[in-house]
Each structure stands twice: as structure tokens, then as C-alpha cells.
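A single protein chain has been omitted; all remaining protein chains appear in their positions.
We call the chains A, B and C, going by the order they appear; numbering starts again at 1 in every chain.
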Amino acid sequence: MIGRERMTVASQRLIAERTYELTLSGRLVQEMRQPGQFVHVKAAASADPLLRRPLSLCHIDHKQGQCTIIYRQEGKGTALLTQKQPGDTVDVLGPLGNGFPLEAAPAGGRALLVGGGIGVPPLYELAKQLAKRGVKVVSVLGFQTKAAVFYEEEFAAFGKTYVATDDGSHGACGRVTDVIEARSLEFDVLYACGPKPMLRALAERFPNRPVYLSLEERMGCGVGACFACVCHVPGSETAYKKVCSDGPVFRAGEVVL
Amino acid sequence: MIGRERMTVASQRLIAERTYELTLSGRLVQEMRQPGQFVHVKAAASADPLLRRPLSLCHIDHKQGQCTIIYRQEGKGTALLTQKQPGDTVDVLGPLGNGFPLEAAPAGGRALLVGGGIGVPPLYELAKQLAKRGVKVVSVLGFQTKAAVFYEEEFAAFGKTYVATDDGSHGACGRVTDVIEARSLEFDVLYACGPKPMLRALAERFPNRPVYLSLEERMGCGVGACFACVCHVPGSETAYKKVCSDGPVFRAGEVVL
Amino acid sequence: MNRLAVELPGLSLKNPIMPASGCFGFGREYAQFYDLSVLGAIMIKATTKEPRFGNPTPRVAETPGGMLNAIGLQNPGLDKMLEEELPWLEQFDVPIIANIAGSTVEEYVEVAEAISKAPNVHALELNISCPNVKKGGIAFGTVPDVAAELTRLVKEVSAVPVYVKLSPNVTDIVAMAKAIEQAGADGLTMINTLVGMRIDVKTGRPILANGTGGLSGPAVKPIAIRMIYEVSQAVSIPIIGMGGIQTAEDVLEFFYAGASAVAVGTANFVDPFVCPTIIADLPALLDELGIDRISECIGRSWKTGAHAVHCRA
Partner (left out) sequence: MNRLAVELPGLSLKNPIMPASGCFGFGREYAQFYDLSVLGAIMIKATTKEPRFGNPTPRVAETPGGMLNAIGLQNPGLDKMLEEELPWLEQFDVPIIANIAGSTVEEYVEVAEAISKAPNVHALELNISCPNVKKGGIAFGTVPDVAAELTRLVKEVSAVPVYVKLSPNVTDIVAMAKAIEQAGADGLTMINTLVGMRIDVKTGRPILANGTGGLSGPAVKPIAIRMIYEVSQAVSIPIIGMGGIQTAEDVLEFFYAGASAVAVGTANFVDPFVCPTIIADLPALLDELGIDRISECIGRSWKTGAHAVHCRA
């Protein structure tokens, strides 16, 4: 069930350039299940900034009653979030959306996880849950530059992990697709989250394969009511899907990218 | 010199119903001199609430580099202030305005300090500075009810202190003017801060006496630029004084109440 | 005595709080959060004759204290509304106000006639003021004669009372309101969104794919209050007020200005529970202010002889 709660900050730390790892505790954690789901966070107590911010679940810990999100400081809302200290509360709505389908990966099969920048976080919970199901996980994580890299070791705990940076300052030089090609990485199912050009490249590269993509779109409500976040369905003028409530994860081909 | 500083919260505590005592430290304290001056405080980091809040200096401690303000939680801005914890910073502009003239009280003379509700705080620094100059201080403090009373003992340290409450739940029952009458309190100079009806009553009761009143008016800039806080000067259609920069303390008769 | 009850043409409301059109879908999403029967009414998303996809994304952008939207009246069209959405809403004990839009007079009339016959539709809300539809749309909402003529034609065919939604993007809102009243409208709803824009500093281009969008949220509240204050003194039909409402205090402010009921839009996105929270908060606020029934408050800010509210607090 979706709920709203003032969750308590357990910890917050800077893990890369302008990138923060925020751990929250509260009863809402027990509702969180699927990797790829997100929470909608209200950063200010007042009307500025007004809207909630969609942030993906990166790590769900039912036992501790904690969840972790990783976010990059971009504008006003995330800037306010960086001020939060342990013991402070954060107004959270969630969990929202439909995440990555675990069942698409056959036990013993191979899953390729491809993340770009701030699209990396939801793949961490995915890697964890896939590994637990006996799926072989290979991760390819792309960042702009060395200072932006995070969670390389954390991913490595679940399987082979490649890092690429645009400027070559860490790992391979180039894009995630270059790494997949160079290493001839094989998979039974591919899961990806990151900038749209990256998602498009993956969808085009692997047509007719089981490829699942997590999309981003500017949101109003986050629950399907405002129609801010729709995308077209191929072959129709009026058919649509909502990123917030039908997604954010779609099978490649399901919606127009 | 007026300055702007992110001052650091040294302490904050609830001292009466919805009434908080907030102590701030910073270099701006060294600029603060006159009792009755105020600071202009920005409660939120964002544009809501947008404007600063005028709050009187209640206690100035040059040695410790700290100042204290006492405020009542009324609306959005003061509600946000209550959230501030030691170590947090507060955006302060000040010191602003012209305070109570100490020199109006002859050394060895008698000063009557009359405060109503949240008008009491600036009188505390005044009592302190007058006592230091050898002026005999008598204070009459009016509150709505017992739960709202604060700083009774603190004022008593500088001289005889009477408290009145509207409902008689503490001290005398009635208004400050009732106490002044009942006790036939005499003075060489009277200083007052509180609701306008109280100030008016005092001005009318003691015409042609040295009576100094601290006014409140809704403010924009707090520094004299926006003309939000003007009041009329008796006998003129166009002459005016600004509460923020000419006041907030005026001699009774100087402006139309 | 139900202190929150208000009576409006076609609408006997148990309380004056309803979600605003376009901010609540067709209720399905919020039915996950609470029982929709607690609401005074529901203003459903605009219906056009044919299904519409609406504008390209991004469709929303945040602004200080508000947001811009350019959804472009996306909706499944009249038939699906009659066959699926409205019947689904019948499970709740709540009157529906059907918001209708069109790009021609004929479209308005056709949609109005059909949708007004649905059993749970108690009133129509004529959206003549959506700033996000390029064809015709805006003209209906800014020219008094055109708005009046449309009102008259819709009134002729509608089986239920007709409320007309006013655009704030006009020089003289009172003239609009009077023309619409004279044309036979049963009530007014106001305000729709103000036309605004945000430009992305990184790209140098408007954030919304549509360029401009409609501004809503707390930022516009003072404009809504002013317009309701002016219009309520000039017409004798009731006003359903909206624009930035977030709290029970805001609701009273709208009543004092001259509204007889209110709608909550953008705030649903910030807090999905905002409508039931306001409904729950109102009685204590009325107590605090010494008000027996919320209907006493209508227009109190300008009514001569009305006593200032005595504050017991």
C-alpha cells in the first residue's frame, strides 16, 4: 500500500561529487518491495519548493526498517535535502510505481544491469534481489568522470562490475554501450536506468530481446492523477502510459522513448 | 553598522506558552547597542515565507558575543524558527531602528517600564542598561494569562516588578494601566512596548510627560526603503515617520498612534 | 446540524470541499488513499468529444510557490467517460461536477447534453478558460459576449445546473462574470490557471514542451481571493472558489472573500490526503473562531454590517 510518512533520517553522507546517500527509517519501509520503485519526497516544510521529488529506492532493508536513496544535488529541492541531519524527518510518499520484473530473469540465467549516472541507484537493490534468486549479475555503470563514481564496490559484491567514464578518468573510457560491445557482454535479460539517449541506444541495439528500461519524466502527483508524465504507446495517437504509475519501468518497445 | 549574517543558534527553549527564547551568536552582536532595536530574521531558506520577521533584541551580551530574542509562535515564519536547533544558522539583518533613549532617564531618577505580552522582551535589555546607569527601574508586565507569563524573575533582578494578567490567573487581575493606578506608580520617564491600545492608553494618561513607546507595524524592508511602515505626524497631511528606521521607539506625541 | 453543509444549485453538499478538475483524474488514484464519499463533490477531469492525448512532455514545471502545467486536456473522450469513468464513480456517495471542454461551440453543446444526463453528474463546469489548448479555447474565456453565448447554448441542452469556470487572464473579470450570469449560468467557478512560462537556464528554452502553461498553487491564491472578492459583490449566483488552497484556513479565506464552496487542485499532488485533512480540520477552526456554520462566512469580508469575526483564541 502506498502511504505517507514523516520518515526519520538515520544517516546521510556525501559519496561522490554532489551525490548523497540518505538512509531513512519508518514503517513505510515494510511496504517497499520492488527494485525500481520510487518514493516521492517533499523537501521543504513550506510551499517553496512546492512539489515532491521522485527518487528511486536504492536499498530496502526490512529487518532494520530502513531504506536508502542516492541522489544528486541538482536544484532547490535536492539542495534542501542535503541539509537533513540524523534525527530530522522527511515527508515521504511511497512506494510508487512498478519496478523491474525479477521474474524476467531465469534462475541461473544472466542479467545485465546498465546504469548511467544518477540512474545507477535503483540497480543496486535489483542486483541484490537478483543475486538472492540465483541470477548471475553483471553490471555496467557509466559516469561522467571519476569524481562522480559511486557504489562500484557495492555492485562488485553481486557480480562482475564494469565502470566507464566519459572522460576516461576512471574505468573504461567511453559509454556503457562501448563497454558492452568491447566485452561482448551476453545476457538473458537486460535492465537499465539512466539518461534517455542511453536507454534509446540500448533499445535499438537489442531489439526483440527482453530489455527493461526505467524512465524519467517531470512529475506532478506521482500517483497517476495529473497526466504530467505520460508517454505514447507505439502505433497509436491517443494510447498512453504514465511513467509514475504504469512505470517507471517498461519493457523496451512498450512505450515510445 | 547594519549588517547581514548567518548567526549560529546557541540555544533555544520554550519559556511560556508558544513563547521561545532564542540565543544567537555572531559578530553582528558587536554592532548591537540600544535596547529597543530589532533584528530582521529570515526564517526559511526558500521563498516561502518570503519576508523577514522583525524581532526585538531582548538581551545583548557583547562579552559572549551573543544576543537573545524572545518570540511568540504566530504564523509560518515563527513556526519555522521554532525548528532551529543549536548549531543551526539563522539569516539575520540588523541591528535595525532606533531604540529607547537611555539618556531620557536621569541618573538616580525613576524609570517605569511597561510591557504587554510579546512587547515585554525589549524592556529586559532596557532594564539592564538603565540599572547599570543607576536609574531606579520599576516594571509592570501584562500578559493574557498565567501560562503566557515569562521573565518575571529576570525583571525582578533590576527592580520592583508587577505582573498583571487579563484573567487574573497570575499577579494582579486586569491591565497594566490598572496596576499603575492602583499602586500610584510614579516615574521620571516611562518606556513602553506592547499592543497599540495599551500604548494609546498610556499616552493619553500621561500627556506632556516623557513617555517613550515602541510601535509595531507590518514591514517590508525594515530599513526605510519601502514605505510600508509609515505613520502620520500630528498636524500634517503628508509628514510621516517610518517605524522601522525612524522608530520603532517614538516619544509619545511624535507620531499619530 | 451539519456545520459544513452548503446548498448550491444542483448540489447539496455535506461539506464544501472538492478536488478541482484536472487535479484528481477520475478519482481512481485517490480512492487508494481514502473513501471518496467523504468529499463534498468531485470535479472530474475535462471531457472532450473525442479522446485527446494532449501536449508533448514535459508538461509540468515548478515555480516558486506554484507550478505550471500544460497537460492539454488529455482525456479518454465522451464515450469512455459515460461508459467507464462515471459509472465507476457511482459506488461513492458523492456528487460529480463534470468539467467539459471543446474547440467549437458545437462540441461543447454535444458533450454537455450527453454528460449532463449521467445519473451521478449533478452539475456541469464549463471550462471556457483552459490556457493550454490552442484552438479557440482561450477566446471563449476572455471575450464576454462569446462566453455568454456559449453559456446560453449549453444551458439550453443541459439537464443539470451549469457552472462556468472563469479565466483570470483578463482585464475585467467582473464584466466576464456579469455577462455569464445574464446568459443564465447557475454558478461560477474561479479561478482557472494564469498563463505563465519558465525557461531552462541550461538550454535557454522553455521547460514546457508547449512553451507556456497554466500557473496554479499557493502562488496564485492572492489573485484568486481578489477576483472572488470583486465578482461575488457583482453577481448573485454562487461561486466555487479555487486557486492555491492548502489548508482549512485557506478555505475560510475563500469563504470570506465570497465563495460558497471551494475546490482544491495542486495541493492534492503535494499531499494526496489534503482534502480529507481539510474536512477534518474545519470544525475545530470554526470553533476557534466562534463560527457555527461555514455558510455564515460567505462574503463576510465585504458584507456591510457583518461583524468582524470575534476571535476567542
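The rule we apply is simple: a residue touches a chain if its C-beta (ideal position, glycine included) is under 8 Å from a C-beta of that chain, and two chains touch if they have at least 3 such contacts.
As the structure is a prediction and not an experimental result, all values here were calculated from the model.
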Could you run through the displayed chains and say which ones the absent chain touches?
A, B, C
Looking at the full complex, which residue from C:P9, C:P64 or C:G77 touches the chain that isn't shown here?
C:P64
Residue of C:T142, C:T189 or C:N268 touching the missing chain in the full complex:
C:T142
Checked against the full complex, the residue among C:R3, C:R28, C:R152 or C:R198 that touches the missing chain is C:R198
Could you pull out which residues of chain C are in touch with the chain that's been left out?
63-66, 68, 142, 169-172, 194-199, 201-206, 211-212, 215, 217-223, 225-226, 229, 244, 249, 252-253, 256-257, 289, 297, 300-301, 306, 308-309, 311, 313
Residue numbers in chain A that touch the chain omitted from display
46-48
Footprint of the hidden chain on chain B, which residues?
1-2, 4, 42, 47-52, 93, 217-232, 237-238, 240, 245
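By definition in this document, only the chains that are shown with their structure count from here on.
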Distance from the CA centroid of chain A to that of chain B, rounded to the nearest Å?
53
Using the touch definition from the top, which residues of chain B touch two or more other chains?
46-48
If a residue has to touch 2 or more other chains to count, which residues of chain C qualify?
64-65, 218
